[in-house]
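Here the complex is missing one protein chain, while the rest keep their positions.
Letters are used for the chains, namely A, B and C, taken in the order the chains are written, and counting of residues starts over at 1 for each.
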Amino acid sequence: MDRIAGIINLDHEQDLLDELTYFRCGAAVPFAGRYRMIDFAVSNMANSRIESVAVFARRKYRSLMDHLEQGKAWDLDRKRGGMFILPPDWNDPTDISKGDLQHFHNNLDFLHRAWADYILVSGSQNICNIDFQEVLKEHKEVDADVTVVYNRVDELYPEYQLAHKLEIDQNSRVTGIHNDHSSINVYMDMYLVKKDLMIELIEQCIAHGGSHFFLDGIKAKLAELHIHAYEYEGTHALVNSVESYYRNSCKLLEADQHDGLFGNEAPIFTKVKNEAPSKYLPSSEVTNTLVANGCVIEGQVEDSILFRGVKIGEGAIIKNSIIMQRCEIEPNAVLENVILDKDCKISAGRTLIGAPEKPFVVPKRKSM
Amino acid sequence: MDRIAGIINLDHEQDLLDELTYFRCGAAVPFAGRYRMIDFAVSNMANSRIESVAVFARRKYRSLMDHLEQGKAWDLDRKRGGMFILPPDWNDPTDISKGDLQHFHNNLDFLHRAWADYILVSGSQNICNIDFQEVLKEHKEVDADVTVVYNRVDELYPEYQLAHKLEIDQNSRVTGIHNDHSSINVYMDMYLVKKDLMIELIEQCIAHGGSHFFLDGIKAKLAELHIHAYEYEGTHALVNSVESYYRNSCKLLEADQHDGLFGNEAPIFTKVKNEAPSKYLPSSEVTNTLVANGCVIEGQVEDSILFRGVKIGEGAIIKNSIIMQRCEIEPNAVLENVILDKDCKISAGRTLIGAPEKPFVVPKRKSM
Amino acid sequence: MKNKECVAMLLAGGQGTRLKSLTKRVAKPAVYFGGKYRIIDFPLSNCTNSGIDTVGVLTQYEPLILNDYIGIGSPWDLDRKYGGVSVLPPFMQSDGGGWYTGTANAIYRNLQFLNQYEPEHVLILSGDHIYKMDYSEMLEHHKESGADCTISVIEVPWEEANRFGIMNANEQGRITEFDEKPEHPKSNLASMGVYIFRGDVLKQYLIEDAENENSSHDFGKDIIPALLRDYKKMMAYRFDGYWKDVGTVDSLWEANMDLLKKDPDLNLNDGEWRIYSKNPNQPPQYLAPTAKVKNALINEGCRIHGTVDTSIIFYGVQVSDSSVVKDSVIMPDVKIGKNVTINRAIISKGTVIEDGAVIGDPTPGSEITLVAEEGSVLASNYVNT
Partner (left out) sequence: MKNKECVAMLLAGGQGTRLKSLTKRVAKPAVYFGGKYRIIDFPLSNCTNSGIDTVGVLTQYEPLILNDYIGIGSPWDLDRKYGGVSVLPPFMQSDGGGWYTGTANAIYRNLQFLNQYEPEHVLILSGDHIYKMDYSEMLEHHKESGADCTISVIEVPWEEANRFGIMNANEQGRITEFDEKPEHPKSNLASMGVYIFRGDVLKQYLIEDAENENSSHDFGKDIIPALLRDYKKMMAYRFDGYWKDVGTVDSLWEANMDLLKKDPDLNLNDGEWRIYSKNPNQPPQYLAPTAKVKNALINEGCRIHGTVDTSIIFYGVQVSDSSVVKDSVIMPDVKIGKNVTINRAIISKGTVIEDGAVIGDPTPGSEITLVAEEGSVLASNYVNT
């Protein structure tokens, strides 16, 4: 079996989720009732039998570290391989690398030592359930140098504007990488390269003053390298703004979206918490809602997502909202089109109503 | 039972061990054949039934993180409590704290949440084997506000110049904290405070613009607080320079020093590696030496310390030297008064001789 | 290493025959409870929360699932370097060996395990009860009184006292008499099956008991009476929280229903006294637009399209459109088809209920229906009325 090592590169990911990313990086934002954004990238790797995973973190990575621990939840706390969280802490006076090449350069050791022939690099913003062994299979079949993953989207959402698009010939060879907003071939920020080639490309890229490995080391070599495009056809959501976060969260209430992410044999793992089952009191009315454990519900909830340990008081009404961990909604409060970050408290009788296309975001630990 | 939470504060520790601290902080420097400096502070806490430990790291903490993992080796990978490695990654725009108060301020959560009545703060440079429950016992007996730990030293070594000294009255109450080089009451950079008082002192200290909690928050309040001195009488070594590192390492070859640290019921733990037992070939001659596992020895070694996986070729002669992990000494090389950092290679026949009072230090991964 | 002040020995070998097919493949302590837990989670979590970090779990009957479930104790924070949890099945020795013949025999055969910790006190627990209890308070009481043995007791209704082991104690709490299921109880203080012994006393009596050929090697029948006969100091420790023996299908059902009260006597959401358990990895529960959920405990991984009323739903359960689950306990991974009606039933793990099935008797006070045919697809006319 060919072995793959994984890199989750957060270096270029901007924290565009407003209040949700004031104190944490995008990869650490809670998602889908009990996960964090990064759980999808890590679980995809773990399920694809990737046993060494490096996380290139740049800033606001504290809650990420807390969450990932040593990769325990993904069975990645191993003696051979395992998970390595790599914040920027390097001290090589001869280092001339820039941008994410700093990470690649200072962590070359990870690449050298990894018990792997291939490297799979992924970001954290493309939520999906993908088997990278299938990517590798295709990569080898067409004998590519680099294989990039993309999705042919049905509808052009605003969040795709920040993504690269691929131009592809009839053999699925990539002939162009650009930002044309009308293109439906959305690059999913995942690529596979042979380890030796990767190391070679990194070194060249640094020598030429590059600061963005994918752009300067791969895209710039479109003519020289055989870059193959692998089409991912499953459930996919790109989350890089509050709007895309909200819309894609709400979409999880549709059975096919939900099943596409959670319904197959490759489960999404996350750090385990000890919470009792959720409790629905006689006064509760809950429909079309995802509920994590540890909630106590006495009010009315519809078309919403409740994270762990949320309390909804009697007579409270929650609609089209996302309520994160341990929030407390007191009796008779009304929330509609709202995102509450962790540990918020909404006083009895208060009303908060956001716009359907622009939800109202309440930052962590706020009492209102 | 009163509960203690621990803080290992590395914020003010300077990296004065030359080549040994170019790429790692002092707390991560290998010591005594198979440990790192910080293992003593962590093990002392774990053995004193401290179940929550925060590590305030400032820079070059990467190898420290690798080493500590989640506190597994100390049984500190727990659901309740456990080990928290806290690099500087905070993003509070209203934060006015400075110096190590940044750490205290931004990690107040740790203090608030810790299931503990007392806080024990320690550095990593004072190597010893101490039971903090005994410190707490005395602290409560004399009803102190703060208890500081010191050692009445027999001999004045140069490394004590960087340490604070205590003036103490007949009741062991601290009446002065200063740097008088002739004082034998060497403060060991460890103190115990009631949690609530600690939080109060931190907040006052920040409000007054302090930048060093011990100096600005405790020493400055000598008149107001009851500061008690606890005398530690066991084996003690202060390591804050290459010279003190070398001398104190060599002292471990004396049985009483060695037993003082390793011989009692409170073992010093460290991250576990899988190494075979060390192998002594028929040509080997080894005397007065500490040897970790995984070594293969064909040459002659005396008055030295060999870390894990060191290879000593036939005819090589090692004297008064400290050879760190995975170094390879080829046949007939001669080393005397030398410290080799990890992964060095000394070619066949080479000779390296340092001065007895100033050992020759070879940085990591060097081939000579 | 230092000795341990107190080591717990948890008797988990019971078959629990009165739980019928629920214990066909698992020992009683592994039986599910409360939407998420197994019975043994309670004594194990009590140990952790009481600061007792060394627990021997004595298994005998169908230990495979229990073994696997306990592992090295990580879910309960009992994966300790020195101590932690050890599973102790019966074993063969060079001089023979064999099955455990009684509760006392099980501990006796593991004296070697106990000796390695030289415990001053030994806490004997059973894996059969649902309760939250701070054993460290009982240990304090035991130490202060200087007792040889302290037995935890709970007040039971006088009319039920004849079903329990009843302690008669004097005003100082010293036990003077022990009646196993007395016809005319002199007290309503029942033994909870939680004992703390002085380590040396326990050892002595276990060895004496082992040599006694007429003994049934049982704590209640042999060891406690022997201590009493010798005028050993035996103290009663009163416990007044929630405590329930879930030894029958009806009592298991009742204990589950107890959790649905608004402020249940057994609070599972108490951050200060968590009940730990192994957490399966499941997505959040989904309540569909058609779902009607009232008065229920529901775990992750469930999909509810129908009606759930006054019921406990474990993880991975599916309740399809137009089905009604009422006054019932649905164990993990049960798939309930459409137009199913379930009343006053316990459905065991992994059962598939076909469309249109009608299960259970809705009459209040009627017997609880247990559905536990292994891997069964239920015929649509399985009715138990």
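The working rule: a residue touches a chain if its C-beta (ideal position, glycine included) is under 8 Å from a C-beta of that chain, and two chains touch if they have at least 3 such contacts.
What you see is a predicted model; the values in this text were computed from it and never measured.
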Contacts of the hidden chain among displayed chains: A, B, C
Full-complex contact with the absent chain, from B:14, B:175 or B:288: B:288
Option from B:173, B:226 or B:258 whose C-beta touches the chain left out: B:258
Which residue of B:110, B:245 or B:269 touches the chain not shown here: B:269
Residues from chain C at the interface with the omitted partner, ascending: 15, 23-24, 59-64, 67-68, 71-72, 74, 86-94, 99, 110, 112-113
Chain not shown, touching residues in chain A: 1, 75, 78-80, 265
Interface with the undisplayed chain - residues on chain B: 32-34, 73, 253, 258, 262, 267-270, 272-274, 276-282, 284, 286-294, 296, 305-306
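The rule we apply is simple: only the chains that are shown with their structure count from here on.
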Per Cα centroids, the chain farthest from chain B: C
Chain nearest the overall C-alpha centroid of the shown protein atoms: A
Rounded Å distance, chain B centre to chain C centre (Cα mean): 46
Where chain B touches two or more other chains at once, by residue number: 79
Multi-partner residues of chain C (each touching 2 or more other chains): 276
